[in-house]
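A single protein chain has been removed from this complex, and every other one stays in its place.
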Amino acid sequence: MSTQREVRVAVAGATGTVGQRFICLLSAHPYFRLVSLNASPRSAGKAYKDVVRWKQSVPIPKNVLDMVVKTCDVDQFGDAEIVFSGLDSDVAGDVEEGLRKAEYAVFSNAGNFRRDPMVPLCVPLVNPSHFAIVPHQKEALGLKKGYIITNANCSTTGLAVPLYALERAFGPLETVMVTTMQAISGAGYPGVPSLDILDNIVPYIGKEEEKIEWELTKILGGLADDQKSFDLHAKHPMKVSASCNRVPVVDGHLECASVRFARRPPPSPQQVKDALRNFYSEAQKLGCPSAPEQAIFVHDEPDRPQPRLDRLFQNGSGVSVGRVRECPVLDLKFVVLVNNVNLGAATSSIINAEYAVAKGYV
Amino acid sequence: MSTQREVRVAVAGATGTVGQRFICLLSAHPYFRLVSLNASPRSAGKAYKDVVRWKQSVPIPKNVLDMVVKTCDVDQFGDAEIVFSGLDSDVAGDVEEGLRKAEYAVFSNAGNFRRDPMVPLCVPLVNPSHFAIVPHQKEALGLKKGYIITNANCSTTGLAVPLYALERAFGPLETVMVTTMQAISGAGYPGVPSLDILDNIVPYIGKEEEKIEWELTKILGGLADDQKSFDLHAKHPMKVSASCNRVPVVDGHLECASVRFARRPPPSPQQVKDALRNFYSEAQKLGCPSAPEQAIFVHDEPDRPQPRLDRLFQNGSGVSVGRVRECPVLDLKFVVLVNNVNLGAATSSIINAEYAVAKGYV
Amino acid sequence: MSTQREVRVAVAGATGTVGQRFICLLSAHPYFRLVSLNASPRSAGKAYKDVVRWKQSVPIPKNVLDMVVKTCDVDQFGDAEIVFSGLDSDVAGDVEEGLRKAEYAVFSNAGNFRRDPMVPLCVPLVNPSHFAIVPHQKEALGLKKGYIITNANCSTTGLAVPLYALERAFGPLETVMVTTMQAISGAGYPGVPSLDILDNIVPYIGKEEEKIEWELTKILGGLADDQKSFDLHAKHPMKVSASCNRVPVVDGHLECASVRFARRPPPSPQQVKDALRNFYSEAQKLGCPSAPEQAIFVHDEPDRPQPRLDRLFQNGSGVSVGRVRECPVLDLKFVVLVNNVNLGAATSSIINAEYAVAKGYV
Partner (left out) sequence: MSTQREVRVAVAGATGTVGQRFICLLSAHPYFRLVSLNASPRSAGKAYKDVVRWKQSVPIPKNVLDMVVKTCDVDQFGDAEIVFSGLDSDVAGDVEEGLRKAEYAVFSNAGNFRRDPMVPLCVPLVNPSHFAIVPHQKEALGLKKGYIITNANCSTTGLAVPLYALERAFGPLETVMVTTMQAISGAGYPGVPSLDILDNIVPYIGKEEEKIEWELTKILGGLADDQKSFDLHAKHPMKVSASCNRVPVVDGHLECASVRFARRPPPSPQQVKDALRNFYSEAQKLGCPSAPEQAIFVHDEPDRPQPRLDRLFQNGSGVSVGRVRECPVLDLKFVVLVNNVNLGAATSSIINAEYAVAKGYV
């Protein structure tokens, strides 16, 4: 990618936890150049270092310390071409819609447009092919360059990668059951009160189960032939059941999944492991610099992946899978780990944008 | 039970974590009188307080402080009628077999005899009816009073109670899927190293999944008509799939379960909640003093049960259920909490023994 | 105390974490009868069970479930004689002042009046003798029955008990250094965000060090001869230095203290242990039912007290001390554990009130 021209980018919601992670990743990016930090009016006009409650384990990047934060008004994003949005969902809808109208390419981590029938819900290692709906999105809204791409919910993202690898190797899945154990960082800051989670588990995360159950159908499904709508996996209806739990882990969502394939007989555990190991995504082929070298790492040890030991593998840009074995009820069960703050959030948006650049959408 | 005569009991493995819990519960028992503490030769001959590494949140009961510990040799249990065994499985087999031959009634928390075709695997709120095989067990071994009763694995126990309540109300279950999040106390002391579990989850517990998958068929199944063997739920084959995780919680196993009933249409979530709430076990009817007032507490709040808030309900002798809802794949899903050190271990053994006393088996 | 008449009490701030603890303790109290639950207007008019976010490990007491919550307006406390205040400090000042004027005896856990020159700052195992200023407080304000008693900050309370026992046995202390490790429950709910404290320590608690350093002088000091003012330990100036940390522990503040006595030579570790063990407070002598049987438990084991093992000793109404040994810099060092939600908060208020009843102040 050495010949890639520099692309100017902004971060909306720059002071929040997702915004902080965007800043960490973008500060070291080979061709994205951070030109604008945007946040609430409360922070605007002040140096970034004076308004942020920095919660990352690395210091604030030096080039960002004294950048003056601006508001999220649509005229405050300067000459950025791409806006990464780490906004909270209560404000993301209006801001992102305004930015799109102002002809920005918006890559959003917020949930507001995930169910929009013209907006790709894009896990970059899975379905960047959904970018093909972007021309329709722009045309329908009378725009030249403006569009919105969302990435998926963090727990959905982790599961979507191996499920897609399995469908590509063995054909459609009929049934997916998953129980998640999700890290506290997934709830933002201040997020989960410590009295709720120390020496405890909360077996409920508002709307999370519905997100997983629905988003997977959009992500794993295809586009209609006219490339103007999503088919929601309708050719091969897929039933998904999720149970979501919050656990006392800082980073890294662990998920216990069981699946049933349409094809009989189903593949063996060894065939599944081979298929996961060999999976190579379009984003990797294109050389997206934030994509992992290996999309799916498959552990042979019986007790892996584990959040603390495996969440930083490849800077959290891939997923780890382990315990691939037969399921007495469905066909196969396995364990997935995704780094919710990296691939599960900011990293996905950035790879999506890298894909857009490589494909000429920016 | 005020007229119940005193029954003399011993604890084998008295210094271990399960043994400590037995001692706490027995010291306050209305009619079991603790007459013997038995442990390894290393501890024998010394005062209990000088050899135990006490890890309970209540002090050592005063009457036990200076009791002299004896070995587990079969002649060291004095005039006890019942022996509660909290022994580790590496020694439990020989000791318990010896005690049975010496005509003791042995109530064991160890796993060694759980698959024995003549030994009841007994969750006291579920299948004390399996005691009916005890005459056969004694006869086959030529014994008058000696027999072994085991209680189930802690995570199995918690799930067995609501599953049994459902089968009693709605007929046989066809399919059970469960993902467990198990507390560290389930692994004993020293058990799980802190470096393995702080800010982490281990998605594996050796042989635990196999235990759940097999033990449920024995517990929920019945006895053959001649009361000399277990039918392992064979009349209505039941498929069980378990995924087990160790989590950073001190006490209390949380389990996310999904079930499918044989009967069509299945009961509604409201019918299931009613059935669980109305469930009343044989042990409760008999007035066993350690049985809970309510066997299954059903939460209506969306985020319960939680280990830290609910594990001490009724001194941990019942189970808590919440989030009863439809499952997009099977019929219904719900969350179960069991106190693994109480109902999941020592309390079950004690209620089993109370049942045996009430029914004349002691 | 069997002949003590029933005393009607109210709880202001009944839905907060301290209020919840008051309710737990008062529901089982031998002679305090809970007649009024008062909270913010938002909760008023509704059943307690419908407005509280209950965070205790025991269920809401049955007699409280359906009590209708009232506001904290001064005419809403009915015929209560005593009001226990678990109010937040931002509202406690006005409410408590109003209640005093309305002739209620107010026992407050809030900090607002702790530095008031007419209000006792009372650790019930230490300085209930300060109640002697109450007649002056009432007289100065022209009241017949109304007055305010505060208990101390939780970390101050734990340290004050052994320090007082030492001063009573060996004369004045010259120097006290203490480093605290304080539980998250001390910060209320939602309190400390989990992202701040999981796998972490925060070496700072706002104003906590100043509280310990000042409150100890008021508590350990005496009254002026005319019983109209506090002497703040002025006869023997005492220097106190505190360093406060928040740690990932649910309940129980642990404190590492070093002290220097005025008297030379100082007492030996063994003399100190004896003095702490033999300490018997006025509240115990009077038979206050919530006072501990033993005020200070002294551990001989090298690694105690520990929060999880020792915080429930005597229902958290006493303090635990361990590791009494010589200090290479000052005279002696030791470790103190106090249950911050019991003796460190609600229990202290209740024993203070019991003392007031016993002494005829109510």
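General observations
Lettered A, B and C in written order, each chain numbered from 1.
Following the convention adopted for this analysis, a residue touches a chain if its C-beta (ideal position, glycine included) is under 8 Å from a C-beta of that chain, and two chains touch if they have at least 3 such contacts.
Please read all numbers here as calculations on a predicted model, not as lab measurements.
Hidden chain, full complex: it touches shown chains A, B, C.
Annotation: of B:Val52, B:Met118, B:Ile184 or B:Ile201, B:Ile184 touches the absent chain (contact as defined above). Checked against the full complex, the candidates C:Gly13, C:Pro124, C:Gly146 or C:Pro305 give a single residue touching the omitted chain, namely C:Pro305. What chain A contributes to its contact with the hidden chain is residues 55-59, 198-199, 250, 308-309, 311-313.
Chain C meets the missing chain through residues 175-177, 179, 181, 196, 198-204, 213, 239-241, 243, 245, 247-250, 254, 256, 258, 302-309, 322-323, 327-330, 333, 335.
Residues of chain B in contact with the chain left out of this view: 55, 184-185, 189-199, 248-250.
FYI, only the chains that are shown with their structure count from here on.
Two chains share more touching C-beta pairs than any other pair, namely A-B.
Of all the chains shown, the one with its CA centroid nearest the global CA centroid is B.
Separating the centre of chain B from that of chain C, both taken as means of CA atoms, is a distance of 41 Å. Between the CA-based centres of chain A and chain B the separation comes to 43 Å, rounded to the whole angstrom. Chain A and chain C, compared by their mean Cα positions, are separated by 49 Å.
Each of residues 55, 198-199, 250 in chain C touches at least two other chains.
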